[in-house]
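Note that one protein chain of the assembly has been removed; the remaining protein chains are unaltered in position.
What follows is chain A.
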Amino acid sequence: MTRDRGRRQLAMMLAPYLLGLTVLVLAPFAVTVVLAFTEYDLIRPPRWIGTDNFTALAEDPIFRTALVNSLLFAAVAVPLRLTIALSLALLLHRRSRFAGTARTAAVLPSAVPEIAYGLLWLWLLNPLYGPISQVLRAGGQNGLTVFGRTPPQWLTDPVDARAAIILMSLFTIGETFVILLAVRRSLPPDVYELAALEDATGWDVLRRITWPLMRPVLVLLLIRDAILSLQFSFLPALVVTDGGPPPYATTYIPLFSYRTAFEYLRYGYAAAATAVMLALTVAAVALQWRLLRRHEALRDR
């Protein structure tokens, strides 16, 4: 009887969440998957065309560029973001005079609304009056850096523009940082004192104590960041680089889907691109998971 009651309570408490999940996530997901097999322009009714969309995607050079851009972005940005958040957390977890201010500063960029953040960077990266370029040009002549080289052309050079999008993503690590900070603070202090008595170096402590103790959380954050990284790129690419420089240097899959759907009104095609992105995300997470499990099994032997 008690068990029945417990279950009923559980069901009641879960109901609002499950309802939201169904209406807002699962249903659109199902619709997207179905639309991926149709041709649909929002005006005429969807027409079933089988796997034609996917065949077309495979041959679409723009989509391929977007795919490579997305993967490259994730491969570079995710490890960098985690490394920076972890470094900051390890650096700032102690009580000291400036740690509080520094912690706030580390979290602050993540609190800026995305559009405002994008517009801010549009100014920061401006080749003429943007402060970043000005700093880089300081001491140099004729608009060159001290070393006589052209400063990065953030908005017009394909490679520099990709770097700019990654650079922008490196400052929105507030959440990851806060989690890692809390985890580091929850580690037992006497374990660190023992390490001090054994004259363990900072590197030993990091490698043999901090890293293994924080690893479960780091794995979760890595997976989370990998999932989110494909979305991080959307707004900066839209607002700051507009998918360019031409032809498609910073067109990532989300931006590709967005343009295809809302500018070219090719809903079915966009849905197919989204489905591919989803499949890629799942594959990436599964791969990370397996690698880590294998690593763990090896280590525990």
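Keep this in mind: a contact is a pair of C-beta atoms (placed from the backbone, for glycine too) under 8 Å apart; a residue touches a chain by one contact, two chains touch by 3 or more; residues count from 1.
Rule of thumb we're sticking to: contacts and distances are computed from a predicted model.
Participant: Mind telling me which option in "Formate dehydrogenase subunit alpha", "Carbohydrate ABC transporter ATP-binding protein (CUT1 family)", "Cobalamin-dependent protein" or "Phenylalanine--tRNA ligase beta subunit" is what UniProt lists for the chain we can't see?
Facilitator: Cross-referencing UniProt, the chain left out corresponds to "Carbohydrate ABC transporter ATP-binding protein (CUT1 family)".
Participant: Which of these touches the unseen chain: A:Ala111, A:Leu194, A:Leu220 or A:Leu287?
Facilitator: Checking each option in A:Ala111, A:Leu194, A:Leu220 or A:Leu287, the one touching the absent chain turns out to be A:Leu194.
Participant: I'm checking contacts with the chain that's been left out. Which of A:Arg185, A:Arg208 or A:Arg293 qualifies?
Facilitator: Only one listed residue reaches the unshown chain, and that is A:Arg208.
Participant: For chain A, which residues reach the chain that was dropped from this view?
Facilitator: On the side of chain A, residues 188, 190-191, 193-201, 204, 208-209, 212-213 touch the unshown chain.
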